[in-house]
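As you look at this complex, bear in mind that one protein chain is not there, while each of the others sits in place.
Now for chain A:
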Amino acid sequence: MAYRGGRGRGRGGFGGFGIEYAKAEPFVIFPDITLPDRKSISDDAQLLKNFTSFERFWKTSAYHLGDGVSKKESESLDIERFSDTLKPTKKKSNERGSFYDFLVLRPDNFPKELLGDTRRERPVKRARWTQAADLHKLEVLEKLEAKADAKEENEEGEGDDEVEESEGEDSENGDYDQTKDFDDDDDDYNEPEDNDNEEVY
């Protein structure tokens, strides 16, 4: 897909023999092309907003299985702090929960072959429809624990500021699509009204 330009780099290696079988071109991921007039594309704010929320939902939902092999690495781009070791380790693997929470496993919905699996725990535990509700609770718990455990540490001051700031922001934003814990999309299309820190898609 984006590897079209990569061919040039590959073949350039033969140049060492003295005869250039192919010209080694520098790899440009998106070469310049002539583009049409920008004004010919109209922006529909509503479509853009919906599109962003759908994309964000799927990428952060239990339906996203990733590469299905490794545990997800921490997505936080914050620098590691000593106070992190004092916080209770979040169990990342359970963060999203199983997508089976949302599936109605009945013979009128799925083929028998897929239902035969009795490993699934039933009855299904209450599905989490939004990430915000649970994460807020998780945050509150973490704060309390951090405060209780790390009273003597100096770095606690930093930790608290961080945590207070996040609490402040969260309490302003009640909508489900305004969690701050993910490297999420910002809702740019309501820029003047919103004051969240999310990324635009």
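The rule we apply is simple: a residue touches a chain if its C-beta (ideal position, glycine included) is under 8 Å from a C-beta of that chain, and two chains touch if they have at least 3 such contacts; residues count from 1.
Methods note: contacts and distances are computed from a predicted model.
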Protein name as given in UniProt for the chain not displayed, "Pyruvate dehydrogenase E1 component subunit alpha", "K Homology domain-containing protein", "DNA-directed RNA polymerase III subunit RPC3" or "Autophagy protein 5": "DNA-directed RNA polymerase III subunit RPC3"
Contact footprint on chain A, counting only the chain that is left out: 1-2, 29-30, 38, 41-44, 46-51, 54-55, 57-59, 61, 63-69, 77, 99-100, 102-104, 106-114, 117, 126-130, 133, 169, 176, 183, 185-186, 188, 191, 195-197, 199-201
